[in-house]
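The complex appears here minus one protein chain, its other protein chains still in place.
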Amino acid sequence: MSEQLAVEAVDISKRFGARWALARLSFGLPLGRSLLLTGHNGSGKTTLLRLIATASFPTAGTLRVLGHDARTGRDQLRPFVALVSHASFHYEDLSAAQNLSLSAKFLGRGGEPKLVAELLERMGLSERADSPVRQFSAGMRKRLAIARLLMKAPRVALLDEPFGELDPAGIKQMEGIIRELQGQGTSVVLATHLVEQGLSLTNERLHLEAGRKVAPS
Amino acid sequence: MTPKISLLAAAWLVLKKDWQIEWRTRARLTAIIFFSLSTLLLFSFAMGPDVTTLRAHAPGYLWLALLFASVLSLGESFRIESENQALTGLVLTPVEPRAIFVGKVFGNASLLFVLSLVLLPVTVALYDVDLSRDPLRLVLVLFLGSVGISAPGTVYSAISANARARDVMLPLLLFPVLMPLLLAAVSATKFTLQPDPQEQVDSWLKLLTAFDLIYLSVGFLLFPKVAEED
Partner (left out) sequence: MPPFVPLTLLALVVAAIIAHVASPKVRPWLWKPVAALGAVMLVALWYLGLVWAPPEQFMSDVGRILYVHVPHVWMALIAFTLNVGCAVAYLMKKSWVTDALAESAAEVGVYFGAVGVSMGSIWARPTWGVWWDWDPRLISTTVMLLAYVGYLALRSFTEDPERRATWSAVAAILSYVALPIVWFSVRWWNSLHQVQSSPSTVDKPMVQVLRWGAVTMLCFLYVFVVKRYEIARPRQTAAIELPPLGLPRPEAA
């Protein structure tokens, strides 16, 4: 039964224009386990994460997340899946606090008074809570995106190069957050160039090359 | 899966969010107002100083100025959503795309409505119109017209925001569809500013309302196809 699998991809392919970003990919990730996604730039990592997040849908094949078909079950899935990726989803002209508080209200948690403040505190953004995101550095934007993911407390966490813009302290904090999510039973899919680090944090590995699954060299 | 908040509540949040952003970037708003003022003045220069002609055609000038301003404001409305893929972020939160549509339409419409009110005293100064004849209906026409521009405008703006040549794509797609709206809005405005012997104004108001309802419904149905992939 696919309920046992957090993510189940059966022969999925994704095309953009004339280019196949993902080609006939199949894999499964059991519930509560963590997957390391590796591969060069352009190998399809970001595309795959966006498919699992239901931001995009496979051109062919079947993708199931938490037992639901990604395309037809998207409304059931979205509350339980969160993505931190290159596109931060922030509104540049709103402050960090306003951005987070907006998400909180959409999640029906607008009534929790300390929620936003605590998350900002945890991610080290309290001092700049009221500055517009436009003035944020890349690292701060990433931390804000992670704060949003933590607020959602998803069952499947999708992290696309989360260490990218972070300093060593930030990287340490990120590792701690990943372990915490894993401790809560969240299934994690982590895409990163830092292979050693990634291997220490995950149980399984999927290496992509030109959109296909290959054995890592 | 029951959504956490209702569609109307989500639409209201989207609307407030847009108002917040407009307020925070109010320099841009001011620029649009001055752009519209310049447009109105340009019409006076183009048409010449004959006050009788200017007064007669004032409704046309007002609505044309609003139309041109709408291209700017509609374009901006989705530029903020494509920066950082914020629209996708909303959809994944999850927020129902239909709620986003309703929120954005009324956000755009309220902006145009406020702009139209700001332009009214200018039309008095430039074209010598009489606002006191039927002010309530005038305000109603301005509101219905603003909604009428925003309903198809929001859908087309979402499409153009991601297309190439986006600057020209929006007016190219939007203007043909707005022609009947322009006719109805200008005619209705005319009869709130001038005598209405055949009592036409209510018929034009009905046409405006019909346009609004049709495009709100069609937009409501079709916007999800544009907001996310299928």
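The first chain written gets the first letter, and so on, giving A and B; residue counts start at 1 in each chain.
Convention: a contact is a pair of C-beta atoms (placed from the backbone, for glycine too) under 8 Å apart; a residue touches a chain by one contact, two chains touch by 3 or more.
For clarity, every value in this text was computed on a predicted model and none was experimentally measured.
Trainee: Among A:W20, A:F89 or A:F106, choose the residue that contacts the chain missing from this document, as touch is defined above.
Mentor: A:W20
Trainee: For the chain that got dropped from the picture, name the residues of subunit A it touches.
Mentor: The list for subunit A reads 13, 15-18, 20, 23-24, 59-60, 211-212, 214.
Trainee: To test your reading of the contact rule: which positions on subunit B touch the chain that is missing from view?
Mentor: The missing chain touches subunit B at positions 152, 155-156, 159, 162-165, 169, 172-173, 175-177, 179-180, 183-184, 187, 198, 200, 203, 207, 210-211, 214-215, 218-219, 222, 225-226, 229-230.
To be clear about the criterion, only the chains that are shown with their structure count from here on.
Trainee: Of all residues in subunit A, which touch subunit B in the complex?
Mentor: 53-57, 71, 75-76, 78-79, 81-83, 87-94, 98, 102-103, 105-109, 132
Trainee: Applying the document's contact rule, which stretches of subunit B touch subunit A when the two form their complex?
Mentor: 1, 3-5, 10, 13, 17, 20-21, 24-25, 80, 83-86, 88-95, 228-230
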